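Every protein chain except one is present and positioned as in the full complex.
Letters are used for the chains, namely A, B, C and D, taken in the order the chains are written, and counting of residues starts over at 1 for each.
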Amino acid sequence: MNILLMILSAIISLVTGMFFLGLARKIMAMIHWRYGPPIYQPLIDVIRYFHQRAVSHGFIFDLGIIISLIGSLLVVFFLPLGNISSFSNSGGLLVILYILILSPLGLALSSGESANPNASIGISRKLILTLSYEFVLIIILLSLMSQYQTISLQEIVMLQARKVWSFASWKLILPGIAYLLILPAMLGFRPFEIAGASQEISAGPSVEFGGKYLALNTINHGLLHFITIALFVNLFLGGGDLFGIFDSISGTFWGSFVSLIIFLIKMILIFVISVFINAVFPRLRLEQATKYILYYPLSIAIVGLIIVVAIN
Amino acid sequence: MDFLYNYIYYIGAFGLILIGLYILLVKHNLIKMIIGLSILETGVNLFIITLGYLDNGTAPIFSKENLESNMMVDPVPQALVLTAIVIGLAVLALALSLAIRLYDSFKTLNLKKIKEQKW
Amino acid sequence: MILFYMMIFAFVGAFLIYFAGKSFPRIKEILAVVISFLLFLFVALLYGKDFQINYHNFLGFHLFLRINMFSWLFALTITFLGFLSIIFSLSYMKDKKNNAFYYMNMLFVNIAMLGIVLAGDLISFFIFWEIMSWSTFLLISYKKGSALPASMKYIIMSIIGSLSMLIGILYLYDLTDTTIISQLSHIIRFINKGDVIFVVILFSIAFGIKNAVIPFHNWLPPAHSEAPSPFSAILSGILIKMGVYGFLLLFYVIIGLDIIFHLTGLTIVLNVLAAITIIFPTFLAILQNDAKRLLAWSTVAQAGYIFMGITYGTELSVAGGIFHFLNHAIFKALMFLAVGAIEYRTKGIRDLNSLGGFIKKMPFTFAAMLIGAMGLIGLPLTNGFVSKWLIYKTLILNGSPFLAFAALIGTWGTILYSYKLIHNIFLGQLPAKFENIQKAPFSMKMPMMILSTIIIFFGILPGIPLQFINKIIVSFGYHPLNVSLFGIVSDSGNLNIINILAATFVIGVLIVLFFRSGRKSVRVDQYDNYAAGSFIPKEKYSYTNSFYAPLDRFLNSFLKDYIDIFYCKSAALIRHFCNGIRKIYTGYVGSYVMYILLFLAVLIFVQLNWSVF
Amino acid sequence: MKKFFSLILLIIIVVGMIYTIHQIPFGKNQSKIGKYFVANGKDETGAANIVTSVVVGYRSFDTLGEVTVLFLAAIGLGAILTTTKKQNHDIEKASLILNTGCRFLFPLVLLFSAYIFIHGHLSPGGGFQGGAVVASGFLLIYLACPGKRINKVGNTISESVGGLIFIILGAIGLFVGDRYFLANFLPKGELNTLFSAGIIPIIYIALGFKVGSELNSVIDKMMEES
Partner (left out) sequence: MKEITYINPVLLIAVPLALAFIIPILKFVWEKSIKWIPVAGFLFDLIVSITLIPIVLQKNIIVKIGGTTTPFSINLVVGPAGLLLSIMISLAGFLVAIYALKYIQEGDKTKYHILFMLLLTGAIGVVLTGDIFNLFVFFEVLCISSYALVGYLGNRAGIESSIKYLIQGSIGSSLLLVGIGLIYGQYGTLNMADLAAQIKTADSISLFVPMFFMITGLGIEAAIFPLNSWLPDAHSSAPSSISAVLSGIAIEVGLYAMMRILFTIFAAESFMGFLLFLGVITLLIGEMSAFSQNNIKRMLAYSSIGQIGLIVFAFSIATASGLSGGFFQMISHTLNKALLFLATGFMIYRTGSMEISSFRGLGKKMPLTALFFTIGTFSIIGLPPFVGFASKFLIFKAALAKQELLFIILIAVIILTTVIEGAYFFRIIQTLYFKESDDKSSKQESAITALIPMFIFALLILILGIYPNWIMKFIHSAASELLNKMSYLRSVLG
């Protein structure tokens, strides 16, 4: 059963990730008043990349990208997708937080081995940026975990379904807002498109990736979109819950299906919002971005955490 | 007069001690300081001798058979002073020899100018 | 008496090495390895024993050696790491002069630490503590040059600490009339709280200095970076953990749970210090450009985790703290050894800005370093993960989110500096001057291999060490953890490594297969790079110089080691003051006579006027 | 300023002494041991001069120390002055009168000094005083005959032997009679005669030689320097 769920969630996440990538390009194009590529274009790209020539810089160059992808996929298993959760009871949010590290680290190793200065600069920027939004993210997670008195993501989702979505509860609205504010940064969208700035440092970490490396990188990218948003939905929007309307069929196949659908819809909504932001803002410099994150979202998140702690 | 009789030796002794110490405090010529030391010692010796005096006492020597032993002055301070004098002499001799060597080395006896050993 | 004979054997062995080394150079190395291995073996064989013996009477105090699970675990770690770093030293110290002295002191340090953990009373604890201090001093100074101020800093802090501990011991002795640990734990409940706090503060200074808790950390970075690398491994791996041992001993063995829980104010202060100790050094580590100094700051930060774990006082946190001690000993030793190997091959270069690309030349060392770094970060499937997980979990669930924040953000900082270390040494461009670098010799590889294996092994099977730790915390009076072979079961979130392992494995295989199915890639030279058409000269084709430049700019403006600056300033002030004080010896006899008469006159005057005496 | 301050200090010290002196009225000595000595001294030591009986009898250990100090002074002086280069001054010869007078006086002075230290237990005087007179005799010679030097070997031997006799006499006391150091083990004799007071005259004679030769060597060294 578990293995089935694993495979299912892997497929869902991969597909959704690809879909998000395509969707992003599509929406951007529409904002730019163009027609844009078809929504399945990223998938086509991936397949195409696979058959192109690629250069390798060494063993870690290969291994890094694989680790990165393993990391991303692994996180997916720990996320409850609607009612589907493979092993969200193996360590909970803390494990997620840790496995989230794997992906950037693998990428960093891989591009580090490539010995391209642009890649190194990109990695350096990416890590710094990550560090800064991680400040906020950690506080957000801590407020949730303190509020719900558990470290299991699944339980957090269930508790939301039983009471009220975190985003709607006045205690947790501040963390929610903070999360939304750092969401573009987590997705690597403008105004936080600093690490992978294609014009400035030739797409940063992925500069040396070509062929199947680029393919894996694209998949990874999609997965990261998926994970970031799925995490938000799980944490703040009650996961696959819709005001308890479908509580009656929970536990059945259809219940799971419905909740999954609801889950995905929520995700798409959030994603679209982020893409709009991406389209509107210009790119910030790293210092600006860091400062921004450390001023506004962080202070909001800290206030949120203080409220939570004070009330408990 | 009575006062003077009672205290004249003490005054003398203290005066010598005071003078000796004063010289040691304010003079910086080594020879003068050594003189000061000598005066100080003399004062101390006088002081100790004074302690042993008995009114109308005699020297503690039984030069005749019939001398009253309880009219004799205390012999102990005299013995002590004998020792103290010798010690003072020894110190004086040593000090002077050092002064000779000091002058050889530094060509001065002014201790304000001899300050190589400090801090 | 076996413990006593063991110690005697070790001390005699240490001297033997020195004197044998003077006449037969080869023998000292063999002796050092054999003795340290035998020590390890002895300790390993003592597993499960629980007894204490009176081995000596010192000034009316009975000195004891004792062994139980708690000290056994520490003793095992000490002897094990000692053994490995002596093996590592074989080639590291080969060309150095006077290495008999080195080996002797190395053994001294190990024996002293062994003595500390085996001490059954506080006096012998203190004695071994001091022996450890001075032998460490000699070892840190070993490399001369800039090592000298570092070791000065170390020994001065160390003296301050040990003296305050001595006062603590004697104060405790006055209150309880005993220094024997097993008796103290019974008597201590009859002492009033204020005295206990006073004693705890005194001991905390000593242990805090050794454990490099802020504000007592300033000796550590220079000392670690200047010591010979195998010894840095020991220093960072276990020596500073003697502070941890001391804290555990003080809090949970001597004072005991029922009292320590009532000292909430104190524990809060200690927790906050721990949190500061995590965050502050982490970010300072990011700024470092010296490989060993970076690791040294990292050690401070990790010691903060351990400190956090043991002072937080729940069973999870204490278990996590002890486990993290074990893990940190292993992975930090590994990393220091790896850096040592680099240092050995590059003839002493540890500047991160001038290295790079070593992965091609020293792949094994890279692997070791990578595993060590993964453990340090605490990635799942390495040992660091489990211990950190335990600490985080209890911090969150027991309502200390701010402490948890410090711990978690510390982890992110860890990623940054670990990556910097790996990137700047192993990745990127290989400078031309290192074209002919050799691989690490076998005697360096072997300890690294063993340590790497242990990191993975404990990471996958955390249940094995946790069972020992479980016994320890039960002896402290906690409920045992519900430990399984692969993790921990509890009602507020489980940990099951096997799931993660299985998933990783499966996904890994799938992805590799997928990856393999693509068109085969071509290996290219390191200069065959895409530079967006712009020309970059070869020697500039490496981005290692100030790797986190933006962060550096941001942090440098306010993040300095203020405490160290403060200490240095006050030391300078004291020196200045001392220089002034001795001016009272003016060299003029008249003033000396004045002092004498002044003394006399003041005494008389005071007594005449006020009759104080 | 400094002088003023010094005076104040000294005055404080003297005031302290005066407070103490109030307890010790002048001329009313009630010393316990002093009383004992004058009462029992002549019976116990056989010396008519109680000061001598104290110096060489009751407190002879002090005297041993005192002799040592003098010995020390001679040796220390020698040690300090030994390393200087010998300067050859042109020494003016003494006048004939001085020369003859001193030569004439010298044996008389020695004789007188011998009298002083031999009769130390009977009359004021003793080894130290006698020794000092001996030294003054030699001083006369130094003044009168600038080239002359004492026989250093003889001087040293008399110096050492004098001290040794003192200690050996003391040590013999350990084995006879009451078995204590410096015990007066010889017969006391009759009071106020030359052969009385046991070892006291012997010690005083030894001391006379010793002190004399020590002072001689001090003078000798000083003369060498000047």
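The criterion applied here is as follows: a residue touches a chain if its C-beta (ideal position, glycine included) is under 8 Å from a C-beta of that chain, and two chains touch if they have at least 3 such contacts.
As the structure is a computational prediction, the values presented were derived from the model and not from experiment.
Here is the thing to keep in mind: the chain we left out touches B, C, D in the whole complex. The chain not shown here touches chain B at positions 17, 20-21, 24, 30, 33, 37, 40-41, 44, 47-48, 51, 74, 76-77, 80, 83-84, 87, 90-91, 94-95, 98-99, 101-102, 105-106, 111, 114, 116-119. Listed here are the chain C residues that touch the chain not shown: 56-60, 98, 126-127, 130-131, 133-134, 137-138, 141-142, 144, 147-148, 151-152, 155-156, 159-160, 163-164, 166-167, 170-171, 173-174, 574-575, 577-579, 581-582, 584-585, 589, 591-593, 595-596, 598-600, 603-604, 607-608, 611-613.
Panel shows chain D; residues 16-17, 19-24, 29-37, 40, 44, 57-62, 64-66, 68-69, 71-73, 75-80, 82-84, 153, 156-157, 159-161, 163-164, 167-168, 170-171, 173-174, 178-184 of it touch the chain omitted from the view.
Everything that follows uses one rule, which is that only the chains that are shown with their structure count from here on.
Centroids of chain B and chain D (each the mean of its C-alpha atoms) stand 16 Å apart.
Centroid to centroid, with C-alpha atoms defining each point, chain A and chain C lie 36 Å apart. Multi-chain contact residues of chain B (touching two or more other chains): 21, 25-26. For chain C, residues touching at least two other chains, in rising order: 594, 597. Within the complex formed with chain C, the chain D residues making contact are 6, 8-10, 12-13, 15-16, 19. Of all residues in chain C, only 594, 597-598, 600-601, 604-605, 607-608 touch chain D in the complex they form. Within the complex formed with chain B, the residues of chain D that make contact are 2-3, 6-7, 9-10, 13-14, 17-18, 21, 24-29, 31, 33-35, 37-39, 41-42, 48-51, 53-55, 59, 62-63, 65-66, 69-70, 72-74, 76-77, 80-81, 84, 122-124, 128, 191-192, 218, 221-222, 225.
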